[in-house]
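This is the structure, below, for whatever I ask next.
Apart from one protein chain that is not included, each protein chain of the complex appears where it belongs.
Each chain carries a letter (A and B) given by its place in the written order, and its residues are counted from 1.
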Amino acid sequence: MSEKPLISVEDLRVTFRTPKGPVEAVRGIDFELGRERLGIVGESGSGKSQTGRALLRLTASNGSITAKRMEFDGIDLIKASKKTLYGIRGNRISMIMQDPKYSLNPVMTVGDQIAEAYRTHSKVSAREARAKSLAMLEAVRIREPEKVYGLYPHQVSGGMGQRIMIAMMLIPNPQVLIADEPTSALDVTVQMQVLALLDDMVRERGMGLILISHDLNLVSTFCDTVLIMYGGQIMERLPAKELHNAQHPYTRGLLNCLPRMGGGHGELPVLQRDPAWMQPQGHSA
Amino acid sequence: MSAPEATTRPVGGLRAWLLSDAPANVWQARAQRAYFGWLTFKSNPIAMAGLIIIATLLLIAAIAPLLTGGAGIEQNLGNRLQAPSSEHWFGTDELGRDIYDRIIWGSRVTLYIVFLVSIIVMPIGLLIGTIAGYVGGWIDTVLMRFTDIFLAFPRLILALAFVSALGPGLENAVIAIAVTTWSPYARLARAEALTVRSSEYILAAQIQGASTLRIVIFHVVPMCLSSIIVRLTLDMAGIILTAAGLGFLGLGAQPPLPEWGAMISTGRDFLLDQWWVSTIPGIAILVVSLGFNLLGDGLRDVLDPRSGASE
Partner (left out) sequence: MIEIDRLNIRFGTGDNVIHAVRDASFKVAEGESYGIVGESGSGKSTILRALAGLNDDWTGTMLIDGRSLTQHRRKQDRKDVQMVFQDPYGSLHPRRTVNDTLKEPLSIHGFRDADARILAILKEVGLGEDFRFRYPHQLSGGQRQRIAIARALILEPKVVFLDEPTSALDVSVQAEILNLLVRLRKAHNLTYLMVSHDLAVVGHLCSRIAVMNRGAIIEEITDEQLGTGEVEHAYTKQLWVASKGYDAEAVAGFVDME
């Protein structure tokens, strides 16, 4: 990479204390993010969501994050104070999550929420915040932004809710966006439209994007690089275009067990889990 | 499952049976559930405090004859209003009765009240609420208006009315309290039933041809039970106090029954100089009410399906 990466992670580990003993959700992963689209793919329990949260230190209180290095723009995210983190979260690194029904405040109008997000990180007047919010609603291709500004979250559709989330998260002009299953709750055509929007906005602003998803097909067609996670570790790392040439048996297994349109009705090859995959993989992947 | 399994400490015997992944029969499965509930409960020190208090109450009531010299009703007018001493740990009241004995025997009365109210309030509230919530329609309307009627009456006044109609006495006071207490439970059960009603496991039962009654009893009620139990435990303090209040007014327990509220009442004439006559029973009520409150809080953590603690 010619320029310095935006985010640099080495040996990230996230462990939770539970009544049944410690649970290691992320077990030593390395990656870097530049001005590109990085996809993290895995099934449930693979540690992909926990990785996203760990970057912003949003892990639950019974979890602990350790890493040899976890840096954003020269700032050590592991040792950063609360004050530094507040200045980063939602401002320089933003995050959008799966279901706008749950991530939007149900008792505030959507417009006010976007304005609030703006005023959290910039000292501007209410009027200016409103104007900027309206501009942002237009930027996320919502028709009739004035009307939508005054709606409540339950009055908007899923796709529109995600656009509003995107507006809210991009209004402070962050450098990195972490998107955790941003389109999983949406219909497939709406998914594509929201992704197209993300595509344009990330490109325009020169942002880095981490897209976390379980949908291998989606990530491989949208992202530049793909990380495959299993059991808290990275199994394979490759350019999205090369996914069909994946080498690791887990990746191949995942690819093979997907049904395809026009693929007939034959038995789908079932993924055989090799216990060796749970062993520490080392950092050569 | 693709998540790594955490390692657990090696176990044997009963513990292994309780922690095993493959219960062999219904009883083992239910015992396991209870065990996990117990573990969650145990980890909450405040809840344990509540449990200890209530367990102590139960123990005292059970072994009352062993703990006391008499039945607490023997009068000894020559010995009245004695201060607490080594002979009478809590002193004596205005009729010379040993207050310690009366407190101990009074625990049985308190438990009697608690038990009677619970077995009246819980089934009535549950059934009315779950049927109203699940079936909906005009049945819901009728049942809820019926509930509202009882909800509208101020508890103490209705209790007074009942007691004056039925005559004073502990059972009648308890029935009066129960009759005025069940309404909120019906509302609570109805609210839970409304949420549960559209769950897919209910739809699955309907598709199988389960009758309404079967669905209400086996599917809806188990989901509503925890909220009701928690609410009841938390209300218990209030119920004991209301019974004490009725006793205070002379409408509940009749002398010489050692009901704590009645004891406070008869002692109020002597409050300034012989404080122990009223105060000691007051402390007893305080401690037991507190115990129920703490227990209720702890139970909520264990039983509430939403808190995710037991699932």
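The rule is short, and it goes like this: a residue touches a chain if its C-beta (ideal position, glycine included) is under 8 Å from a C-beta of that chain, and two chains touch if they have at least 3 such contacts.
Treat the numbers as computed from the prediction; the structure is a model and nothing was measured.
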item: For the chain not depicted, the shown chains it touches; value: A, B
item: Of B:Arg102, B:Arg155 or B:His219, the residue in touch with the unshown chain; value: B:His219
item: Residue of B:Asn76, B:Thr141, B:Ser199 or B:Thr212 in touch with the missing chain, whole complex considered; value: B:Ser199
item: Contact residue for the chain not shown (choose from A:Lys82, A:Lys123, A:His154 or A:His265); value: A:His265
item: Interface residues of chain A (partner: the chain not displayed); value: 43-44, 158, 187-193, 195-196, 199, 214, 216-218, 220-222, 253-254, 257-265, 267-271
item: Absent-chain interface as seen on chain B, which is shown; value: 1-2, 21-26, 28-29, 33, 199-201, 203-211, 214, 218-219, 222-223, 305, 311
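The working rule: only the chains that are shown with their structure count from here on.
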item: Interchain centroid distance [CA atoms averaged], chain A/chain B, Å; value: 48
